[in-house]
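One structure, pasted below without further comment.
Every protein chain except one is present and positioned as in the full complex.
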Amino acid sequence: MADSSLFKEFAKGTVKENPLLISLLGMCPALAVTTSLTNAVGMGAAVIFVLTMSNIVVALLRKIIPDAVRIPAFIVIIASFVTIVDLSMAAWVPSLSKSLGLFIPLIVVNCIILARAEAFAYKNGVARSIMDGVGMGLGYTLGLVSVAFFRELLGNGTLFGIGVLGEAFKANSVLVMILPPGAFLTLGLIVGFMNRIRRV
Amino acid sequence: MKEARYVIVLTGISLVCATLLGAVYQVTEEPIRQAKNKAVVEGIQKVLPEGTKADADNKVIVDESNPLSPVIYPAVRDGVVVGAAVKATSTAGYGGNLVVMVGIEGVPGSGLKVFNTSVLDMSKETPGLGTKVAEPAFAGQWNNRLVTEKALAVKKDGGDVVAVSGATITSRAFTDCVNQAINAWTKLGPAIVKGGSNG
Partner (left out) sequence: MGLLTLIIWTVFVNNVILSQFLGICPFMGVSKKLDSAIGMSAAVLFVIVLATVITYLLQFGVLVPLKLEYLQTIMFILVIAALVQFVEMVIRKVSPALFEALGIFLPLITTNCAVLGTAIMATQKDFNLLQAVVFAVGISLGFALVLLLFAAIRERLDLETSTPRYMKGMPIALVTASILSLAFLGFSGMVKM
């Protein structure tokens, strides 16, 4: 019984309560880094790490952290893991670190992480918090990938940098998809589509 | 007293985090430095012809007070300075700075030629659009290009550099980098050549 409940915590983040496409959190990176699938996956991985680690620490310390100072405590914990990710990426995947740029430190203000710490990790055990963190992180990554898929394919004719629609398309691709308007449009249509299939 | 508990908990968490971060910083400091260096070393290798070498540690900073100043790496063949790889930064990129390594053949006064170029940092340009300046279609026009008195400019600005369609800003920034590199070598080259290869 514990297993199925743990799995439920994991699964809810991926579809039913997808943080990006359903709860509409963390939209800034979803527009900024989705110009390529590589960047989207890279950002997703970073968010999964920070979210899971901060969930673990908050769940571990939840009995010690007084309610009145929980927000500053969360911020310090989250910011620390973000810095760890930032330094690690600069050291071992420098080109990805350069591409994601400003948005790596900005993970600290990604509402998803603070929201999960407050709504879940502060009130639940470590095991369930891990499931919640990984599930939500994965769901967020799926959201990023879905936007990046269309933007990179139509805007550049490639997927993960590999040409799939031919050279002719690449030279005359739908440029606007790579530019800011394309970002808003793609995200808007995908969220609308999600609403449609959920019959909202 | 409740407040004391708040302070203790917060300070405790902060101290642990700060220590952890300090440790991670120690571990990553060297790899980060090497990653930065690697880009420069590879860039230098790419922009210079066979047999000509430049040392990433042997560099001349044009303007010490400017962190974005061009940096000259004198290129040597058989012990003689025959050109330079110059790292130039343009602040006129689409979203920020564009950094290009320009390989120049020749010494000032006896005719200069741009041998090759390599983009070191185009992270602020639009992927798939501005980043096209790194592709042969645009970058190729710099190879073996003779340097003339006239400063280089894109066609829109009266020059004869063909910009990437839809990415005029990035193309301009790239051209700016090449101009900076040429100017830097023209100005400081003679002194460097006189000093011989001080590797």
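Odds and ends about this structure:
Letters A and B name the chains as they come in the text, with residue numbers starting at 1 for each one.
Everything that follows uses one rule, which is that contacts are C-beta pairs under 8 Å (C-beta built on N, C-alpha and C of every residue); 3 or more make two chains touch, one makes a residue touch a chain.
Computed from a predicted structure; not experimentally measured.
Touch with the chain that is not drawn comes from one residue among B:N58, B:T168 or B:N183, which is B:T168. Take subunit A: the residues that touch the chain left off the picture are 24-25, 27-29, 31-32, 71-72, 75-76, 79-80, 82-83, 86-87, 102, 105-106, 108-111, 114, 176, 179-185, 187-189, 191-193, 195-196, 199-200. What subunit B contributes to its contact with the hidden chain is residues 17-18, 21, 25, 67-68, 91-92, 94-96, 168-169.
The working rule: only the chains that are shown with their structure count from here on.
The geometric centre of subunit A is 32 Å away from that of subunit B, both derived from CA atoms.
Of all residues in subunit A, only 35-36, 39, 61, 64-66, 68-69, 72-73, 76-77, 79-80, 83-84, 87-88, 90-92, 94, 98-99, 101, 152, 155-156, 158, 173, 175, 178-179 touch subunit B in the complex they form. Residues 2, 5-6, 9-10, 13-14, 17, 20-21, 24-25, 27-28, 31-32, 35-36, 39, 121, 123-124, 126-129, 166 of subunit B are the ones that touch subunit A when the two sit in their complex.
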